[in-house]
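Below: one structure in structure tokens.
With one protein chain held back, the other chains of the complex are shown just where they sit.
As written, the chains take the letters A, B and C, and residue 1 is the first residue of each chain.
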Amino acid sequence: MNTYGFFLTNIWLILLIPLLSFIIVGLFIGPKNKKLAGIFATTSIFVCAALAYGATFEYLSLFPLGAEHPVIVPWSVQWMPYLENLTATLGIMVDPLSLLLMMIITTVSSMVHLYSIGYMHGDPGYSRFFTVLNLFTLSMLGLVVAPNILQMFVFWELVGASSFFLIGFYYTKASAVAASKKAFIVTRFADLGFLLGILILSYEAYHLFSLEAFAHLSSYNAFDFNFLNHPEVINALSTADGALLTFALVLLFIGAAGKSAMFPLHIWLPDAMEGPTPVSALIHAATMVVAGVYLVGRLFPLFGSSEVALNVVTYVGAFTCVFAAVIACTQNDIKRVLAFSTLSQLGYMMLSLGVASPLHKLGYLASNFHLMTHAFFKALLFLGAGSIIHAVHSNDIWQMGGLRKKLPVTHITFLMATIAIAGIPPFSGFYSKDEILAAALVNNPIVFIIGLFVAALTAFYMFRIYFLSFCGEAKSDGAKQAKESSISMLIPLIFLSVLSVVSGWFPFEKFFLSEALVHNTPSWLPIVASGSGLLGVLLAYLFYFKKTTYANSVKNGFGPLHTVIQNKFYIDAVYLFVVHKIIFRFIAAPIAWIDRHIVDATMDKTAYVTKESGLVLKKIQTGNIHTYTMMFLLGGLVLFLLLLGVGF
Amino acid sequence: MGILSILVFLPFVLAVIVLLTPNSKAHLYKWICAIGTGLHLVLTAVMTYMYYQSYAVDRLAAKTSLHTKLYLVEQWSWFKAYDIEYFIGVDGMSVAMMILTSIIIFTGVLASWNLEHRTKEFLAFLLVLVTGVFGVFVSFDLFLFFVFYEVAVLPMYLLIGVWGTGKKEYSAMKLTLMLMAGSALLLAGILAIYTEGGSFNLLELGHHKFPMEMQNWVYPFLFLGFGVLGALFPFHTWSPDGHASAPTAVSMLHAGVLMKLGGYGILRVAMYLFPEGAIQWGMTFLVLATINVVYGSFAAVKQKDLKYFTAYSSVSHCGFIIFGLATLNFVAIKGAVIQMFSHGIMTGLFFSLIGMVYGRTKTRDIPSMGGLMKVMPWLGVSFYIGGLASLGLPSLSGFVAESHIFVGGFMGNPWTSKLTMQALTALATMSIVVTAVYVLRGLAQVFQGEITNPKFELLTDATVTEKLVTGILIFTLFFVGIFPSLMIDLIEGSIWPFVNRF
Amino acid sequence: MIMLPEIIVIVTALTVLVLDLFVKDINKVQIALAGLLSALVSIIVLPIGGELLGGQFILSPTAFWFKIIFLLSALITISISYDSLMVKTSKIFLQSSSEFLVIMLLIICGMMYLVSSTSLISLYVSLELATIPLFALAAWHKKESKSAEAALKYLFSGALASSLLLLAFSFLYGTTGTMNLSEMAVAMTFSPLQIWAFILITMGVGFKMTMVPFHFWAADVYEGAPTALASFLSVASKAAGVAVLVIFYFHVFPDLVKSLNGFLAIIATMTMTLGNLVALTQKNIKRFMAFSSISQAGYILMGFMGVESMGLVSVLFYLIVYIFSNLVIFGVIMAVSSSTGKEEISDYKGLSISNPMLAFAMMLALFSLSGIPPLSGFLGKFFLFSVAAKQGFHWLVVVAALNSTVSLYYYLGIIKEMYINKADLSESILVSAPVKWTLSLCTVVVVALGVLPQVYDLILEGF
Partner (left out) sequence: MLSIIQEPGLTYWLLLSTVLFSIGLYGFFTRTNAIGILISVELMLNAAAISFVSFNNFAVTGDLDGQIMTMFIIAVAAAEVVIGMAIFIQIFSKQRHLNVTKMNELSR
């Protein structure tokens, strides 16, 4: 075994540093000195970023780009020993996917930390914000480097908890409290699916250890990814009970769908915008929502083994993609638009994973590539929106306008990110979306068409908010006196805008695979893709550049349909109805009632019966001597009968 | 006079000292008890260290042994006629329970720091109660076990009756009667064991092969007898009322420790002596425990009073303990024992916090409180940590226990059909969502949002003792949550014999 | 000289009688206590197994222990009723209390003869000596009509019982041809007449130890009679009843009773359950104690199952434990009624504040009666239940345990009055010195008996 360099040997620092800074800032620095807390937290994340980049560099020097990229676990310690080889270890797994994710998370997180030093200035909960942000980064990193599925679940829940605290940061605002509760409960429900998936999977895998065919794998644990993704194990599991394996995979996907806000479980993401904008940028754009994609990506060989699971992933992803894009076009709050746009881009990633299969991995690569590029430009969009809101003091795009001259840096960076997401050639968005469309074209034409249509929609709603906020004249006095944000907020914007361009040229194919992938994408594909993007831009220009007459006429044309879409198809209302009306009224309340009036009452009844019988027996004590002596002789008779009955 | 006897009778001695101190030095009572229980905590740590030394040598042997191996044993004959002995010793499980009880009594005494009404008798009765509990966890002679078991139940009546709130007489009487009725079943069971097995010594009885038809009726007797204390489904109704009207320290001790006697008893006596009976009755009690879990969590959703809210949540969590035991699977039983420990600490934290909040806001009604986080951040954060621990957030001890029970439940046992076992475990797992719903709803209503009642503006945050109480309990929650292998290693050795006997 | 204890008791009775004539208010209680103590000491010294008067008077181990029980109960009863015997100002003071004392001593003497007798004649005479004077004591409160009425009811039930008993003795005598109990046991032939005699004896003795169908007199007599007598009845006369039952079940009909476990179990259940259920509803403390002692008789009956020596030992041990617990409660009742004159349970409100020591002693004794461990009541009950369990009557053990839970309900009711309810006792309760000493001594014994095994082993050696 070749020895690891400095970075890889103590890779565990990447977890320890955020933990230490979380504790130190949280307990010691936070209450004392606000300013120092912010700086200390940000530096610790920068150190983590350096560690991540160092590790990737070292990994690539060990295993150069073209060569085989093995999965190595430089550090792991026994954490939770359930049984002999059913032990959950706490460790760090290094392979191209986890390195990629580590880089993305640490970069975006450090940018967001830097940005929020300026953005959160003057907020009473300043140090509390940085503490929980550090906790979030720690748990996200823990999730990404997990060598086994149980450690992933552990940090998965911690991510959910820290997002709960961050969404509910302004805890005095009732809507923020409700949003944080909703987010935690919906993701918790999805985690139930995830946990059940783990239980079934680990139960099935554990029984393989008893077969002697797997004696040579006995050093592994039932939870480890290396074991679960091991080809022999996979075909053993699918042959043993294919249906059960598919059921387990669908359950795991439910967990992923919850965290990545896929269609049925997406309701919490738009409300999560209640949290401060840096939070939305970090958590609800770049990192947390991507965890679901990462889960499916990590277990990709296992998912590949069952057709049904992949189809579920594809169609749920595709539907969410279209569904969210349509809603995004009608939203008025800038952060809601970006939230729905995140939803639809996640749908993209999911469908590209679904479309891929172990044989031709293009979809798998494209999804991870898009994950990276999306993280950068979506974070940039959110931070840009943050600085707009910071300047204009309102989220509503109809009150912005004409900010081009007032916020020059924000304008340029926001424009670059919008072009990137629209998928227009020189920028990163085009390359990753093009790869996804190529993968979709090969496997699933319907999905390809959906992807194309959504590409146009994405361009349309992105440029809609661009034109409304930056072009035309200022529509409100807030927009009139808008001033550029402070320097500490602008540096991250610039850095991210550079990244959102550079990330397009990332040699993702060689990074992931050893041998080059056979490319049979037709030449007309890139042109068609960028064409649909430009079409979207053109439509947005026509509708929203100067006067919005066309937009209004189209909106009235749609009439009631428009309001339905605007209200997110009333799905939230359905959920509220189910939870409150059905679960609370027809299950919880009756149980509470039963407990109080039936189970409890029976106990009291038995006590009442004993008391009553006491009173009845008391009546025999009449006090009259004749009854006493009569009872005396009756007793004698009873004894005699007893003797007859029992004695003989 | 080994360390175990000291540990058991130290609280009793403290109680006597408190009773004897004259009324003039009233302020001393609290200090005597605090220092005493603190000393007790230190001694428990010493005992654990001593246990580890002697246990380390035969850790591997435990895996295959059929009989519990005891350490730090003290044995004197008591009643020669019935060969009843004062036979105490400790194995992994008992050490864990001793640590739990020692922590809870120490924090309980600290939590009742500002109690004015007849503190002398209160502390004395509390310490007598805890002596009974310590006794149960170390005694391995059935007679002694039963004596300590009843001593633990009895001061309850006076503690709730005299120092309680709300309809205290009713709930105190209900609680005592239901627990005593439960122990009536136990007495019949123990005597049946004695007539059949010939001795009261648990280890000797372990060698005796009990006939099947006897096991068939004695096992349910013992299970239900202990189940009443462990809040098994139909007999749990004493716990919401009892806890709602009990004073803080009493409900801490009761929900935290006494309810664990039920689970502990089921494992130590019923399952150890009657493996075939356990198999025979496994499914019925598993279904009951599942109802317990789901029923308890749903009932907690609609509760308006903080103490009822916590009481129902502890009914659901105790359901987990019995569920873990009823699965007859090694991992699940280990999970049940960890759940005993973790839930004990969790409820201790919850009830102490409720006591502190009640001490300030003078109301336990959830809707009427709001926005307290701004006024008492320390208590708010500790409440949230307790809440997250109870819904099983990883890195807190709740997750360690529940994941064990779920994994064990899924692996099931060779005597019940795989499907039913997994279906029941899935049902129980579903409760983690319902727990999340009611915990967050309750805590959000109390702590988040604007301050509803202007009077709450001027409330103060935690005092030093309160910070100490919550600090110790939260530290334990995190310690077990982050380093579970220590707790697992402590317990594992003692669980193997139970499973090997099936 | 194994008849020494009886002689000492008679001599003390006479000296009290005579001295009372000549000396103005002598401290008769002290003399009585001195006498009883010396009798107790003399018994311990005596060799077990001796016999006198050609076998008519023996000192068997059972006799030895029953005599100790009788003397102990007399000793404690007299000392706790110091108020009603000596203190003129107390509300429960008895006129001509020295005669009361003399009769009580003679009754004790009767009981001691009862236990040592070997033939039917001496058995019958001593039994009557132990019963009839009680009717007179019951009527001691001349002013109240309740006392006379109680005495009347007691007289008639007692008379009926003794006549039934007598008829049974005649049948036994007739069929076995001998008066001597041990010879009778040998000549037993289970003829219908003897079975009928067995039933009649059970009825007669059932009256004395308040078995259920024959317990009706107890409530009224306890309430009507002076408390001193009520406590004496609940302890000594019940022990005498048990003694007679032991003589017949263990020595005269052993193999018949061995086959009648079910019969005994059902009577025991009836006695326990009825005693407990009716006690639930009682308001007057003395009536309440009547029913509580009826239910205790039920537990004692469990000891007779299977007629083995372990059963007898547990019955004896339970009686000793029962004496101490019961008399502590009666002591407190007398202390309270001597200063407040009230006998309702609700009058005990806030006793824990007005007199904490009294309340604490009462609480311990109540817990011991309801069978709560570390106290001796639990131990006594545990051994009785183990006898029933050994005979395979597990359902009976459950019923008995549930019964003691029900009994816990009403014992806790009193504790609730004392500890929880607010005190409205205006005058504080002052307790005279001897009563205070006896109560604290008995409470210590109640606790000690529960923990120390010596007493049980001592009894065991005898058998």
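A few notes on this one:
By our rule, a contact is a pair of C-beta atoms (placed from the backbone, for glycine too) under 8 Å apart; a residue touches a chain by one contact, two chains touch by 3 or more.
Keep in mind it's a predicted model, so treat the numbers as computed, not measured.
Within the whole complex, touches from the chain that is not shown fall on A, C. Touching the missing chain, out of C:150, C:181, C:361 or C:375, is residue C:150. When the full complex is taken into account, the listed residue touching the unshown chain is C:139, out of C:2, C:139 or C:435. Touching the chain that is not shown, out of C:163, C:182, C:309 or C:428: C:163 (per the contact rule at the top).
Only one of C:6, C:20, C:83 or C:223 touches the chain withheld from this view, namely C:223. The chain not displayed touches chain A at residues 618, 621-626, 629-630, 633.
Along chain C, the points of touch with the absent chain fall at residues 119-121, 124-125, 128, 132-133, 135-136, 139, 142, 145-146, 148-153, 155-156, 159-160, 162-163, 166-167, 169-171, 173-175, 177-179, 219-220, 223-224.
Rule of thumb we're sticking to: only the chains that are shown with their structure count from here on.
Chain pairs A-C and A-B differ in how many C-beta pairs are in contact, and the one with more is A-B.
Comparing per-chain C-alpha centres with the mean over every protein C-alpha atom, the closest match is chain B. Chain centres here are Cα means. That of chain A falls 36 Å from that of chain B. Residue positions 607 of chain A are each in touch with at least two other chains. For chain B, residues that reach two or more other chains under the stated contact definition are 177.
Considering their complex, residues 174, 177-178, 234, 236-238, 240-241, 295, 298-299, 301-303, 312, 330-331, 371, 373-374, 388, 391, 393-395, 399-400, 403-404, 406-408, 410-411, 422, 425-426, 429-430, 432-433, 436-437, 440-441, 444, 447-450, 484-485, 488-489, 492 of chain B touch chain A. Considering their complex, residues 310, 313, 367, 372-374, 378, 382-383, 385-386, 389-390, 392, 394, 397-398, 401-402, 404-405, 408-409, 412, 415-416, 419-420, 453, 456-457, 460 of chain C touch chain B. Remark: chain C residues 152-153, 156-157, 160-161, 164, 195, 198-200, 202-203, 206-207, 211-214, 216-217, 219-220, 259-260, 262-263, 266-267, 274, 277-281, 406, 409 touch chain A in the complex.
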